[in-house]
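Of the protein chains in this complex, one is absent; all others appear in place.
Right after this comes chain A.
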Amino acid sequence: MAIDILMPALSPTMEQGKLAKWLKKEGDQVKPGDVLAEIETDKATMEVEAIDEGVLAKILVSDGTDNVAVNTPIAILAGEGEDVSAAASSAKAPAASAPAAQPAPTPDMQAEGLADRPAPAERPQQTDLSTPAAPSVITNRTSYNAMAEIPEGTELVNMTVREALRDAMAEEMRKDEGVFVMGEEVAEYQGAYKVTQGLLQEFGAKRVIDTPITEHGFAGVGVGAAFTGLRPIVEFMTFNFAMQAIDQIINSAAKTLYMSGGQLGAPIVFRGPNGAAARVGAQHSHDYAAWYSNVPGLKVIAPYTASDAKGLLKSAIRDPNPIVFLENEILYGQSFPVPKLDDFTVPIGKARIHREGKDVTIVSFSIGMTYALKAAQELEKEGIDAEVIDLRTIRPMDTDTIVASVMKTGRCVTVEEGFPQSGIGAEIAMRIMENAFDYLDAPVARVTGKDVPMPYAANLEKLALPSVAEVVQAAKAVCYR
């Protein structure tokens, strides 16, 4: 059967090109891989190689022809044992040059990628070309009842966030042999912030692994191990250092499930302190909650209390998805009541109403909660009854709980230590506009870290961070007080 040799595209945006030169002539024997011709666009030159074996029966587009449309037959190849003259006469296209029907896209259009690519030869027609709706972020417009997480009558013991995190890891490591911890100083040193204290002694060096100072490398090692079904907990000494590893967190861990059509996931937890500690300067003080929350394929958790830290870390270790678990150095030493239960978990993606109120909703997470709660006490003295929501999980965000609260109060203030632009507060404000705009009695206000790299000087650092006074002021402003 005669084979049409078509004008190829050099790039997805190419529609036409010049047939610069034939390197074979009619009657020549060709085999796969032989260069038949050279084609050119304003950007590049490329060789047209033979795919099939045969005799070049007829050249349909001659040397030097401009504006040859992609997919135009440029020659006919007679297959093995085929009559060359019969093949040559089978030309469907006119034997003259075949200029493209459409005007050439300008180089600018090509550079911008604005020129449409040629339609694939046989692209199947989709009946429905509209974009499917994204799954709704609002499910029931009622807030989640976090009180039910702890059965009534459960004994509570005071514990630091540090101890709660350690216990969470130890409990999950006892349950599942596939869970291991790796990171800098996690084993013999007992953790740079002593979060992994005692784990080496209980689980041994095989499962509590000191790494070299190579965040990019060991994050990748963790993701590779997770691909095989192990459940690594990768500790970053701080999330500032995870910037070296963010490619592996996002490009490898978060995207592979989607890119594999659901075949290969990464059940991994990246954890460590995030945000500002005290007087450590700009490179050790960054809050990355907004960064990671931007990425589909990740879950992002940032607990405030010891109880949530424990319950959420246990859930995170069991979760089949990659999880960024943002802790806070200042909170490590703070004590909270933690339920004394054999297996206490907190569901991912559910906010908790930390304090009920009716006048204004304050939404925060992690250390931001300390400003929010103190501000609520101050506001109470002034007769403003604030409801304080602890997001606990940043992604997926519990929009239901926020919206239900705003429908009740009509006002909202967000509090975070991160930068203002594209921050968590910006996201919350947008979700409220999308879902509860008509319930708002005032624009949403945000209290954030200032839009500056974290300064070292004590006075400047204090100014750069949010303050209780700023939260009080914002709450009063949205209450028109």
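We adopt the following convention: contacts are C-beta pairs under 8 Å (C-beta built on N, C-alpha and C of every residue); 3 or more make two chains touch, one makes a residue touch a chain; residues count from 1.
Throughout what follows, contacts and distances are computed from a predicted model.
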Omitted chain (choose from "Serine/threonine-protein phosphatase", "Pyruvate dehydrogenase E1 component subunit alpha", "histidine kinase" or "Sugar ABC transporter permease") - UniProt protein name: "Pyruvate dehydrogenase E1 component subunit alpha"
Of A:Val221, A:Met243 or A:Ala442, the one touching the omitted chain in the full complex: A:Val221
Residue ranges of chain A at the interface with the undisplayed chain: 6-12, 32-33, 44-49, 51, 70-71, 117-124, 126, 128, 130-132, 134-135, 180, 206, 211-212, 214, 216-230, 247-248, 251-252, 256-265, 296-297, 299, 320-321
